[in-house]
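Only one protein chain is missing from this complex, and each of the others stays in its spot.
On to chain A.
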Amino acid sequence: MSYKIADATDIPSLAEGTVLTGRFSKRAYRVEHLIGIGANGAVYLVTDDEAKRYALKVSAQASALAVECDRLRTMASISRDLNVSPDVVALDDVYFANAFWPVLVMTYIDGVALDEWMKTRENLQQFPMVLEQLVTMLTRLHDAGFAYCDVKPANFLIEKTSRRLTMIDFGGVTVIGQAVKEFTEPFDRAWWGFGSRKADVHYDLFAVCMLALHLLRPIPKHDLKRLATAHPRERRAYVTNQMSVPGPHLELLDRLSRVLTDACPSRDVLLMIQAYLRSIQSATPSYAHAGSVRSARRRWDSTDYGLLAAVIVFASSLVGILVVSR
């Protein structure tokens, strides 16, 4: 068998009821249905003989899948207490459509993608907390020498029963210092003209910020389309403009930029978000009255809080970029 490179679309689809047996593990899985197709593979819901559910990722790139498996294991070992990523069950090959296909079997996460979940007002209010969880996970990876590099709503599920944020798709996780392997333009620092495409802490933080922006003030499709043929300089100006909506967060931004004078690892961002969460839990933030446009008497709604959190991350990543490029 030779080394193959194929698109996810080149993988023959698997019908419900198909039984796949691991070439090495000899364990059998029954295909229930397709969950999703990404750039690197197709993910199926499968069950074993005890009807336990798993997510099985079929890929045409054995090598990429093996690295992904390796990164999932790393994440599990550094965040056992958090339990925020699928566990690896097996890396194996299965035989179908006249060939062996590499598969990664993981625990199944029964959840909703972050953007879907954020559609209700009640959940929207949880956004700062979600952001905290997100940065916590990223910080673990950063401490272990990896950047996640593919922060986008589809890669984070809110688990149905525990309501915990779970990170899936470890295919993009890159050793800090190497080039980013996979990117999605609306979350990519280089595409927006804010820095390089090297995997580092700030690459992730920038993406978190774009994720916040995407969830709270979605960038219209036609703007993205127009920006696709624009110079990164113009894209940068566009984001900066999107971020500078008038509101009470401007004062905080100012405060932050005075506080953040040194390199800012993700742990500092985490601390800042935590401090911020404490401050909104203790009633109205003291700096709310400083709002120049929004009235001091108007109670903040969740969007204000979310936006504020986004700005915190954004500001720190900006400062980070400045420090890094010096």
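Basically, a residue touches a chain if its C-beta (ideal position, glycine included) is under 8 Å from a C-beta of that chain, and two chains touch if they have at least 3 such contacts; residues count from 1.
We take it that contacts and distances are computed from a predicted model.
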### Message
I want to check something: the complex is missing a chain, and I'd like its UniProt protein name from "VWFA domain-containing protein", "Acetolactate synthase small subunit", "ABC transporter permease" or "Cytochrome O ubiquinol oxidase".
### Response
"VWFA domain-containing protein"
### Task
Decide which residue listed in A:L20, A:A42 or A:A62 touches the omitted chain of the complex.
A:A62
### Residue among A:W191, A:F206 or A:Y238 that touches the chain left out of view
A:W191
### Query
Just one of A:E32, A:D92 or A:D169 touches the chain that is missing; which is it?
A:D92
#### Entry: Residues of chain A (touch criterion as defined above) contacting the omitted chain
1-3, 5, 7, 24, 39, 61-64, 66-67, 69-70, 90-93, 100, 102, 175, 177-185, 190-191, 196-198, 225, 228-232
